[in-house]
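Before we start, here is the structure in question, set down as structure tokens.
Note that one protein chain of the assembly has been removed; the remaining protein chains are unaltered in position.
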Amino acid sequence: MADVALRSVTKEFPGGTLALDDLSLDIPDGEFLILVGPSGCGKTTALRLIAGLDKPTSGQISIGGQVVNGVSPRDRDIAMVFQNYALYPHMTVQRNLGFGLKERRTPKREIERRVGEIAAILSLGELMKRRPAQLSGGQRQRVAMGRALVREPKVFLLDEPLSNLDAKLRVQMRAELKRLHQKLGITTVYVTHDQVEAMTLADRIVVMSAGRALQTGPPQVVYSRPANLFVAGFIGSPAMNLLSGRADGSQVVAGQLAFSRAGVPGGDVVVGIRPESLGPASDGRPSLELEVDLVEPLGEVALVHGTVAGAAVQSGAEEEKEILAAPASRAPVTAIFTAADQPAPGDRVRVGVAADRIHLFDLATGAAIR
Amino acid sequence: MRIRRILQSDHLSGWAFAFPAVFLIFVFGIVPVVWSALLSFQHTNLLAPPQWIGTANYRALARDPLFRQSVVHSLVYTALFVPLSVAGGLLVAIALNRRIRGVRFYRTAVFVPVVLSTIATAIMFLWLLDPDFGLVNFLLSKVGLGPYGFFDSASGALYSIVGMTVWGWIGFDVIIYLAALQGIPPSLVEAAEIDGARTWGMFRHITLPLLGPATLFLVVWSSINALQLFDEIYFLTNGGPGTATYVVVYYLFSLAFQQGVAGYAAAIAYVLMIAILSLTVVQLWVGRRLVYYAS
Partner (left out) sequence: MTGQTTAASRGAASRRAGERDRGQFLFSRWHLILIPVAAAMLIPMIWMLVTSVETLNETRHFPPDLLPHTVRLRNYSDVLLHAPFARWFVNTVIVTVVSVAGNLLFCSLAGYAFARIKFFGREVVFVAILATLMIPFQVVMIPTFIIVKDLGMINTLGALIVPNLAGAFGIFLLRQFFRTLPVELEEAARIDGASRLGVLFKIILPLSGPALATLAVITFLWTWNDFLWPLITISSADNMTLQLGLTTFQGTHQTSTNLLMAANVMSVLPVLLLFFLAQRFFIRGIASTGLKG
């Protein structure tokens, strides 16, 4: 069990790609930390540096208080689960689990004890004599985790371990992972691009983009108080609505929406409202008119997509450009209604939001304005 | 109506497409195999009409001392050539599978001998190993060894040929092994590293098993080729000195095309084929038990 620290770590690949840009992180012992961000943000690179599979161009990496920059992976007492599991295809599950211990000259009886224990925890008992090719995706995943845990490592690293599983299995394994962490308490660094995974599993998340950490904190904090536009647009699904607006010191106006907010320097701002905060208008709350063009029913609730007067702002976390863009004078907005209240395409409805749920960001820097 | 349907049918077009190649292979591949079997039961010199003599050729083979010698030489050659070229190829492939300065140059240097013909290589080595003026004897004399007769010595000729053919073929093994090495998923290697595998452990438990299919292929392929050794013997030693380098195919050739004893030669050819097939089957059977194949 150990803490992990990254100090001003930079990684530049030959060819000039800057994968990590002066990243610093402190991960206390026993924490479940998740690095989350879009493809290419550097999260996997950071994980590999902690593992020792790559070396940082500059900066320090410490495990358990000791600098490990020059230490090879096998001597760092870490374990890793790869995205494609990397199980030894020519070995049985039993040998796969025991391989690391055997290479470290662990006594045979100890290997048997530990392998048995892990097999029990992960329900691998019946699979011991099988080869990876004979296992299902979920079983392989468990074996991969077992192989890592059987070594009782100080740090547990996971690289998108759930992304190869189908949706239902993924949800189930997520819960299993959380239970395992509660039981074993090993310092865990986990990489994913799926922000739902990040929100549900982590003690703290680090939102990364272009090699930098944009915000670090407990999921709930990152969700409710995003530090900048990118984080606001990345965390939360469906994504936060972002409108361009203007502040004058006491009031903020964005299209039809107007609300009072004191202490905001005059100038251009970005107004952000999460779809889950935007519902049927009620008295006393700021509101604006939504022209509905698409409704997605989701059982208890419905996602209502439409446009409002005003201009939209990009957060930088968008995955794809929209194929059919909204007309130039209007901004696309998504709100959430209960199934009972859902409007129909073509309707004009008034949607409202609690004033304290409106986020403000500086248009130039993207930083949150509190 | 039916005629037109048949004419447009896949059966006709399929056969039309396949016919030229299939016909050629039939005439020059399949027919000769059967014919060879027939020949082996005949006595013929390829000019006069053949006579049927039953299994006389095969029985004569069993008693033929020159045949026995040829078989021994072929087996000795194979037993030396295969391990040397396969193990050597593995070592060189591992060395080449790195990003070090000039690796492309080294790779090319190792590959080039493979494209040279047997004769070109033999001519080169004939001169290189010349007893009087050869470069190798010169270099050996610098360390106080030699001079050696190489191809002219009864004891050394076969070994010299082993050395020469390993030189010519090791690049082939290197190519196969390099492709196989590069096919090992990097995440497997990384997982093993994190698990704690050291150099030897990594090689023995990860690399070597995963190279199993390539090794099996190379052993089978090299054995098949080694048992068919001919060109170098014909050109460099003519089976000599004496009969020191008589190998099965050389004996076969001399019987059929120099002495006009084609039936007997056909019998030898059949025995050779059965030997090759048997050896291949045994190697594949052993291989299946030892080698892990990715699903």
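Order of writing sets the labels: A and B. Residues in every chain begin at 1.
The definition used in the following text is that contacts are C-beta pairs under 8 Å (C-beta built on N, C-alpha and C of every residue); 3 or more make two chains touch, one makes a residue touch a chain.
Predicted, not measured: the structure shown is a model, and the values here were computed from it.
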Missing-chain contact among B:48, B:62, B:100 or B:143 belongs to B:100
Among listed residues A:160, A:197 or A:362, the absent chain is touched only by A:160
Checked against the full complex, the residue among B:124, B:154 or B:244 that touches the missing chain is B:124
Absent-chain interface residues of chain B come out as 10-15, 17-18, 20-22, 24-25, 27-33, 35-36, 39, 46, 91-92, 94-101, 103, 105-106, 108-120, 123-128, 130, 132-135, 138, 141, 167, 171-172, 175-176, 179, 181-182, 184, 186-187, 189-190, 193, 198-199, 202-203, 206-207, 214, 216-218, 220-221, 224, 227-228, 230-231, 234-235, 249, 252-253, 256-257, 262, 265-266, 269-270, 272-273, 276-277, 280
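As a convention for this text, only the chains that are shown with their structure count from here on.
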The residues of chain B that touch chain A in their complex are 185, 187-188, 190-198, 201, 205-206, 209-210, 212, 292, 294-295
The chain A residues in contact with chain B across the complex are 51, 53, 72-74, 78-80, 82-84, 86-90, 99-100, 103-104, 133, 147, 151
